[in-house]
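The complex appears here without one of its protein chains, the remainder shown in place.
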Amino acid sequence: MSILKTRNLKKYYGGEPNMVKALDGINLEIEDGEFVAVVGTSGSGKSTLLHMLGGLDNPTEGIVTIAGNDISKMNQENLTVFRRRQIGFIFQNYNLVPMLNVYENMVLPLELDGKRKDARYLQQIITMLGLEEKLKNMPNQLSGGQQQRVAIGRALAGKPAIILADEPTGNLDSKTSQDVLGLLKMTSSKFHQTIVMITHNEEIAQLADRRIRIEDGRIVEGRWQE
Amino acid sequence: MDTGIIVGAVVAVGLSMVFWYGTWRYMRRKFVRYTQEMEEMIRRIQKGEYLNKEMLYNETLSSKTKQELLRLSDICRNERESSLRQKQEIQQMVSDISHQLKTPIANIVMYQDMLLSRKSSNQKRPGEEENWLRIMQSQVKKLDFLVQALLKMSRLESSMITLKLQEENLYQCIAEAVAQVTRKAKEKSLDIQVECPEETYLPLDMKWMAEAIGNVLDNAVKYSPNSGKITITVSKLELFVRVDICDEGPGIEEKHYADIFKRFWRAPGMHKEEGVGIGLYLTREILTRQGGYCRVNTAESGGSCFSLYLPG
Partner (left out) sequence: MKLDENNNRNIILHLAKSSVNNSRLRNFFTVFAIVLSVSLLMTMGTYTLGIETAMQRQVSDMQQVRYEVIDKTEAKKMAEEGDISYLLLIKQGVGIELGNKILLPSYYAQDTLKGKRSEVKLSEIEKDGTFPAKYEEAVVTREYCELMGITPKVGTSFPITGIDGVQEEFVISGILEGSWKSSGMYPVLFSERYAEEGRLLKDIPYSALVKLAGGEKMRQDAFEDRIVRLGADYGVKHKDVNPNNYFTGTLKGDTILAQQRIVTAAVGIGILFVSVLVIYSVFYLSVIGRTRQFGQLRTLGMTKKQIRKMVRREGMFLSLIGIPIGLLTGGIVAYFLKPAGWDWTRTLVMAVVVIIADVITVQISLAKPAALASGISPIEAAKFTGNVDTGKVKSEKYGTKRTARKGHGHKQGAVRPAVSGKLKRKLSPFGMARISAGQNRKKTFLTMFSLGVGGVLFMLAATFVVSVSLEEYSRQSTFEKGEYAITLSDNAAETSGRGLSGVQMDNPLNKEFVDGILSVDGVKKVYEYQRMEMKWEANGEAERDYVTGFDRVLFGRIQEKYMKHDSEVRSLNYDKMVENQQILILSNQTVEEVFGWKFKIGDKVKMAFDNGRQTIEKEYTVAGFIKDSDYYSENVINGWFQMPQELLDEVSGGLNLNDTIVVSTDESKEKSITPAIKSLVQENPNLILFTLKEQREQDKSSFTLLYAVILGLSMFIIGFSMLNLLNTLITNIITRKQEFAMLESVGMSRRQLNRMVSVEGLILSAGNAVMTLIAGTAAGYAGVMILRGFSAKYMHYHFPGWFYLGYIVVLIIVPLVVTSVMLRGFERQALTERLRVED
């Protein structure tokens, strides 16, 4: 069953004559539980694609369907609530809320939705991420790798339909990158979590079940599952 | 004056009763409507129908409940679909296996026929029979190897067995894996170097882990040039322990990085080498099941370098 589908997704910036086609007709289908890497050079449109998939920005044209919901038709407020419940984000620069401690950061999406916390599930995540000792620390007391682990925890905590990871290891040294990637991989296999990861690094992309290559706003490889 | 108070009190009580009754009626109606809606949704899930996904994501309690129901329906559907997929996968595997078995069996049958027909005809050439028998023997060996591998794979794949994770010494595990390939390595006079702290205890399944490392080693031995060097390095990360296995072979093209761990995948142009493209697949499966992962890249020497990550 496909959890994410895009049909003829287009995003243009600016107008003629110097219109930039960041995305130019993306058709994509991602299965439930799949770990997909979107690969492309800088400026290929992969980040724009992620923004569209996450409902952060509205496409110029086309449809994005996540877990059966056409998010390109939602209004801002519904989209926000949708994001909170169905999408987990992992960013290159972690994007933790500096004023909240590790635990609070992790449960923030749950709290924002007023949901009860599944203590056992959270404990499982925390153990997997090796954050038991750090729960009360503030983000600025953590290393980059640890911060990114918190971000993974945050993305997982809400049991989202899909996790979108934007260059999750872009800011990390090679050693911590391996940890973070391992955790993503584990997340994917252990929780059967759908993950879409954006990277420009082939070495990292090989960890995914499938690799989608994007160039100049078009998919050039890996549109469908082989 | 007293009557005024009494009348006032009666009116006040009456009004408040009307108010509370009205409020109660209103709440009750809302509640009934809400439960009916939920009931309807649950009934449809029971029937295996898919729920209408076009719901509003908004800041209401009912939206939250509905969403949880949707998730439940998704989970049910997923389970149905995944069991279906498993069935298909097993079918696919059976067909793959039978395809793999076909060649050696066909070979054996052919040489057997030739042997048998030879007996009736008298065109014998010296040593020819023995040669054929040798071929048959090698095919049977291959068959045996295949069956063994397929057995392992199917056991792993069909979740017939589970990995028993215990605190074990990774060093011993590596030693065991190296032992499996020592003979072949000696034949090619390869140098296998292991860099590992002797006491590296990790939660792992000794037997399967040795298999996983062994498969990579096997591969390395296979593609190493004579007198090449194979290094096994163990290093500790924050969350994972990494086992690097590097050889001096031809390496793997970057575009095939993701492919080599696939079932029955063999590097193009490598068909003459012994193997069925199952070893690395198994390695990946085993590692995944232990909460680890593996990847490959190219060493500076040009050979390939496999990294196995185990949660530490």
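Note that the chains take the letters A and B in the order they are written out, and that residue 1 is the start of every chain.
The rule we apply is simple: a residue touches a chain if its C-beta (ideal position, glycine included) is under 8 Å from a C-beta of that chain, and two chains touch if they have at least 3 such contacts.
Remember, predicted model here, so these are calculated numbers, not experimental data.
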{"item": "Omitted chain - touching chains that are shown", "value": "A, B"}
{"item": "Of A:R85, A:K134, A:R149 or A:K185, the one touching the omitted chain in the full complex", "value": "A:R85"}
{"item": "Residue of B:S62, B:N78, B:N107 or B:Q172 in touch with the missing chain, whole complex considered", "value": "B:S62"}
{"item": "Missing-chain contacts mapped onto subunit B", "value": "27, 30, 59-64"}
{"item": "Subunit A residues touching the omitted chain (full complex)", "value": "13-14, 18, 20, 22, 42-43, 45, 47-48, 50-51, 54, 56-57, 76-77, 80-85, 87, 89, 91-100, 104, 108-109, 111-115, 139-140, 154, 166-167, 170-171"}
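Just so it is clear, only the chains that are shown with their structure count from here on.
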{"item": "CA centroid of subunit A to CA centroid of subunit B, Å", "value": "22"}
{"item": "Residues of subunit A that touch subunit B when the two form their complex", "value": "1, 32, 67-70, 74, 77-79, 81-82, 85, 113-115, 128-130, 145, 159, 175-176, 178-179, 181-183, 185-186, 189-190, 202-203, 205-208, 211"}
{"item": "Residues of subunit B that touch subunit A when the two form their complex", "value": "53-59, 63-64, 67, 70-71, 74, 77-78, 81, 237-240, 242, 254, 257-258, 288, 291-293, 295-297, 307, 309, 311"}
